[in-house]
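All protein chains but one are shown at their positions in the complex.
Let's turn to chain A:
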């Protein structure tokens, strides 16, 4: 029982920290994936916007779904939501609390990706270089509209032969990067202020309800874990009994077929028990064959009449 108590305490104290850890790991993974990813803008008029915005928004969706899946509590919440009422009433406040905590944690990695993308600037430069107003920049004055479109689309590609030392390219690029970084920092500031306010103002509203919801959501989580542990323990004991009964039934069968004089040996009692009366190569082979061909039924409530 002591062992179980230790396990309870561990899970109680660390369930939140395990989830926070996973959240942090996903955020780090998103930064790492962004740095490893080889961003290469197609520099073609119709493809730039799709590529740039795609890279900015599709990976966050993937990271959000991953964040939801990796969180164990989401399954617990779904379970609680969909279960039949039975003898236990359902408390919607608990389910709402669990849902909001899961979603908050899952949102961290996508937000990190979007902010890193904006602060780096490549995505926005790729997506919006074709939408720039050519009159603002010097190098595009005496050029036909089609050519302007082509040139603007090539701005993100520094190594392109047309764009290599083009001053206007650098101007457009700097302009877009400035906007991108401003947007990134603004979003970061707004999110942090929102998180700060939410955390500080929360105790002012419905604190008692919040405490109750948090307690019962922890309880449901722990109850689920203990149920799984108990099932494991039970199936181990079940298997143990089943195998012992199997060996016992084999011993009975062997006794029925062989006439063994009652043995009083110098052999230890312990050895005798371990051998289970199976002392012959043929008997062992028969036991193994029976184990495969006729597994014992899953019922350890044996009735014996001696």
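In this text, contacts are C-beta pairs under 8 Å (C-beta built on N, C-alpha and C of every residue); 3 or more make two chains touch, one makes a residue touch a chain; residues count from 1.
By definition in this document, contacts and distances are computed from a predicted model.
Visitor: From the names "Centromere protein H", "Sperm-associated antigen 6", "CAHM1 protein" or "Calcineurin like EF-hand protein 1", which one matches the UniProt record for the unseen chain?
Guide: Per the UniProt record, the undisplayed chain of the complex is "CAHM1 protein".
Visitor: With respect to the chain omitted from the figure, which of A:43, A:123 or A:220 is a touching residue?
Guide: A:43
Visitor: What residue numbers in chain A mark contact with the hidden partner chain?
Guide: Where chain A meets the chain not shown: residues 37-38, 40-44, 47, 50-51, 54-55, 58-59, 61-62, 65-66, 68-69, 74-75, 78-79, 82-83, 157, 159-161, 229, 231-233, 235-236, 238-240, 242-243, 245, 247, 249, 252, 255-261, 263-267, 271, 274-276, 278-281, 284, 288, 291-299, 302-306.
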